[in-house]
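Just passing along the structure, written as structure tokens.
So, chain A:
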Amino acid sequence: MMVPLSYYLLLSGFLFVCGVIGFLIKRNIITIFMSIELMLNGVNLSFVAFAAQWHVLSGQVFVFFVMVVAAAEAAVGLAIIIAVYRTRETLNVDRVNLLKL
Partner candidate 1 sequence: MSIPTFLIISLIKSLAVIFVLMTAAAYSVWLERKVSAHIQNRWGPTKVGPFGLLQPLADGVKFIFKEDLVEANVYKPLYIAAPIIAMMFALTSIAVIPFGNWVEVGPWGTYLQVTDMNIGLLVILGCTSMGVYGVALAGWSSNSKYSLLGGLRASAQMISYEVSLGLALVGVLIMAGSLSLRDIVESQRHFHWNIFFQPVGFFVYLISAYAETNRAPFDLPEAESELVAGYHTEYSSMKFAMFFVAEYCSMVTVACLATLMFFGGWLGPVGGPPILQALLPVLWFCLKVFFFMFLYVWVRWTLPRFRYDQLMAFGWKILLPLAVANIVVTALIVAWKAQHAL
Partner candidate 2 sequence: MFHLILFLFFGAICVAGAVNLLVQSHPINSALSLVAVMGSLAVEYLLLGAEFLTAVQVIVYAGAIMVLFVITIMLLNAGKEEGSGGSRVAILLGIPGVLIATLLVGWTVLFHSNTRAVPLGALKGDPRAIAQLLFHDFLLPFEITSVLILIAIMGAVVLTSRPEAVARGPRRDG
């Protein structure tokens, strides 16, 4: 039984769109970062799906690089969040709107 690849692409697109919507409407910094991770996961699924269709293993290798970059970005991003929390005492992006405290 074969599943059409477009189903995988639709799932990937849905995850990406949920990530974008989360990025735009959420107000907590950490949740915004998690929406970014959701976007990256949606893209990973696209990579693997197309690798499966065209039988090119590089698609799966590229997912590695996306994961590694996501890990590095999450680490640095969370460090920034902790630094922002220490100075501003808030995790709400609407309150982090002045350069001077």
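Candidate entries met the following condition: all candidates are chains of the complex that A comes from, given by their letters.
By our rule, a residue touches a chain if its C-beta (ideal position, glycine included) is under 8 Å from a C-beta of that chain, and two chains touch if they have at least 3 such contacts; residues count from 1.
Remember, it's a predicted structure, so these values are computed and weren't measured experimentally.
J.: Any copy counts here: identify which of 1 or 2 touches chain A within this complex.
T.: 2
J.: Considering only the defined contacts, which chain A positions touch candidate 2 in the complex?
T.: Touch list, chain A to candidate 2: 1-11, 13-15, 17-19, 21-22, 25-28, 30-31, 33-35, 37-38, 41, 44-45, 48-49, 51-53, 55, 57-58, 60-61, 63-65, 67-76, 78-83, 85, 91-92, 94.
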